[in-house]
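Only one protein chain is missing; all other protein chains are in place.
Chain lettering (A and B) follows the sequence in which the chains are written, and residue indices restart at 1 in each chain.
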Amino acid sequence: MRYALAVYGGPYSQQASHSALRFADALLARGHQLTTVFFYHDGVYNAANMMAPPQDEPHLRDRWLSLAENHATRLQVCVAAGLRRGMLDEREAARHGKQGHTLEAPFELTGLGQLVEATLDNDHLITFA
Amino acid sequence: MSDVMTAPLAGDDAGMAAGDLLVMLRHGPHGSSWLREGLEAAMVAAAFGREVGLLFTGDGVMALLEGQQVGPLGQKGSDNLLAALEMYDVERCYVDAAALRARGLTAQDVTLLPVTLLEHDEVVALTTAFSRVLSF
């Protein structure tokens, strides 16, 4: 089956990211496909490229990256929710006259329409908030 | 799109019309961004041509009360988004009657949108009829 996940919880604040990553591993182990993870609300912080947790804690951003690398999962961040919270890729940073950027590939800034598509184009969408 | 899908309550066996996406709103305005972000998701889905339903339940029913204003620092509530729903053709709006009663509110208090009040069986039928539910 084709799955998509929606992640609304902030990393290291809510358990949502941990729960979603654990669920992702389990669904892949059962032979399913994880096409998309959509980050919305405080979930957009999961893409923060400056994330620097202590070494004895899971690096959540790196865990998302490995899903993209090993399972071709698309990591989509709502652009409206992201910009408000300071999550800007190189292009948006330039557009807003900011030094540096806080989000980069394989995370991509996308519109909310992608959440709607992810909801309807997969057999299951599971929300973690 | 079939006639059944465009008629608000002329439904299937369950008494509810089917649709693509039910957006369930469970949080009130100002205290968090759940309500605004949920309404924005509903509008985008409608703009994409999807058949969208809105269910106000829990504290989400507070979104429908008259007299709301901007908060400190000009924080937006949700009333401006509610006013835009019709423009996006989001016309199927439902309110959980139990959530209203629990807060001592009645249908007369719900003035910002034309809504249909649903009792328990109808809430169940609604969540069953839609192919997907997004909650906020």
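Points worth noting:
Simple rule for what comes next: a residue touches a chain if its C-beta (ideal position, glycine included) is under 8 Å from a C-beta of that chain, and two chains touch if they have at least 3 such contacts.
Methods note: contacts and distances are computed from a predicted model.
The chain not displayed here is annotated in its UniProt record as "Sulfurtransferase complex subunit TusB", chosen from "Phenylacetic acid degradation protein", "Sulfurtransferase complex subunit TusB", "Response regulator" or "ABC transporter ATP-binding protein".
From the set A:His32, A:His59 or A:His101, the residue in touch with the chain omitted from the display is A:His32, counting the whole complex. Only one of B:Arg50, B:Arg92 or B:Arg132 touches the absent chain when the whole complex is considered: B:Arg132.
Residues of chain B that touch the chain left out of the display are 24, 26, 57-58, 96, 98-99, 102, 120, 123-124, 127-128, 131-133, 135. Considering the complete assembly, chain A touches the hidden chain via residues 1, 3, 8, 15-16, 19, 22-23, 25-27, 29-30, 32, 124-129.
Here is the rule we use: only the chains that are shown with their structure count from here on.
Separating the centre of chain A from that of chain B, both taken as means of CA atoms, is a distance of 27 Å. For chain B in complex with chain A, the residues that touch the partner chain are 20-21, 33-34, 37, 40-41, 44-45, 47-48, 50, 131-132, 134-135. The touching residues of chain A, counted against chain B in their complex, run 6, 40-41, 80-81, 111-113, 115-117, 119-120, 125, 127.
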